[in-house]
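With one protein chain held back, the other chains of the complex are shown just where they sit.
On to subunit A.
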Amino acid sequence: MSEIWLIIFRIAFILIFILALIPVLVLLERKISAFIQDRPGPNRANIAGIRLGGLVQALADALKLAIKEDFTPAAIRSKALFTIAPMVLFLMSTLTIAVIPFSEYFTIDGVKHLMQAIPFDGGMLWYLGFASLSIYGIMLAGWSSNNKYSLLGSLRAASGAISYEIPLGLAVVSMIITYNSISLNDFVIAQQGSFLGLPSWGIFIQPLAAIIFIICAFAETNRAPFDLAEGESEIVAGYHLEYSAMSFAMFFMAEYIAMTAMSALIVTIFFGGYSLPYLSQASLAANYEIVLLSIAGVATIFGLLFIWWVSKNNVTRYKINKDHRKKENIIYYALTIVIVAIIDIISLYFYGNLGEFGAEIVATAVNLIVFALKTFIVLLVFIWVRWTLPRFRYDQIQRLGWEKLMPLAILNIIITALVVVYGN
């Protein structure tokens, strides 16, 4: 019975993780783009004067999309396909993250559990399979819209996905040869040692495969500079031209979910997954008191940094009689102090009186936090690249995929295979 509850817990955890990230990512996309382009970004929408740094704007956008009329044009080819296209894309993007391990094995009643929504050893194959299926959502949307621009957008997206799937798969093959497994958890375990003084992460062992994989990851998730499917100047909007309201929003939610899943995969393959460099699960559990102390310390430092940042930056820049931001800042300070205090009290309460099982749970929690942070950093890179590089032209993308990346990936496989067979 507890088995089923654990499975439900794992699925719910990972679903909540990716769904809660969507509004945060929307906000971050807007804020980071604003800061890169020297403008302030969303800062007006508020609930009783509380802006949450612009998060209320994301909520307002979501509410707007939810209550808008979902208009279906009369000219579409097939109502059924038109309706399920965003769902297909959404479902496939969500399923890809199901095999990513979020933490090391933890033992309950002698049974080992892995923090993975679907316990499946062929994780890499599952991921590649569903990532390529997700392009069907875009193709169905473009075809059923019965609109030349939509069709062109989906064709461009499909051709881009095909040409980048191959170098992506080949880059993964060289990593599979290196790690000698297709289970994503084995990938992480293989990265826990050290290599020439550096942590033995995939990016240090196989830098070429890492570069190829990350470039293809941008194309695979339809993000700039490879967002062929969109293109306001060439094809009006692309495959989602005829969609409105929530079905339109689902395409973007799917994009953010695919981005999260891809970031999680990049972290798992190339950045050591959930593990901290030089530290294994066992050593974390053995020294759980130090871990608890450092959690409390890091939380306090971050709380103080946040308070300093808010007091310096969240200020009104013009003369006003009733300054709402001062009231807002007091609420932020109070919330920060309460959250930090809760984390500190919990950490210090468990200090020194945890059994073996409790120590393991602490280590698992640390793994979850580390994995979430690493994923978040890669997501920031995704957004940062989007606001740095312009969109590539269609023929440039094709040439890069077929003529540059694919031979490089094959070369990388040959070198890897030679090193693995004759090197050891």
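Quick note on the criterion: contacts are C-beta pairs under 8 Å (C-beta built on N, C-alpha and C of every residue); 3 or more make two chains touch, one makes a residue touch a chain; residues count from 1.
We take it that contacts and distances are computed from a predicted model.
One subunit of the complex is not drawn; among "NADH-quinone oxidoreductase subunit I", "HSP20 family molecular chaperone IbpA", "Ni/Fe hydrogenase subunit alpha" or "Permease", its UniProt record names it "NADH-quinone oxidoreductase subunit I". The chain that is not drawn here is touched, among residues A:I4, A:A48, A:I67 or A:I320, by A:I320. If you put the missing chain back, the residues of subunit A touching it would be 32, 35-40, 211, 312-313, 316-318, 320, 384-385, 387-389.
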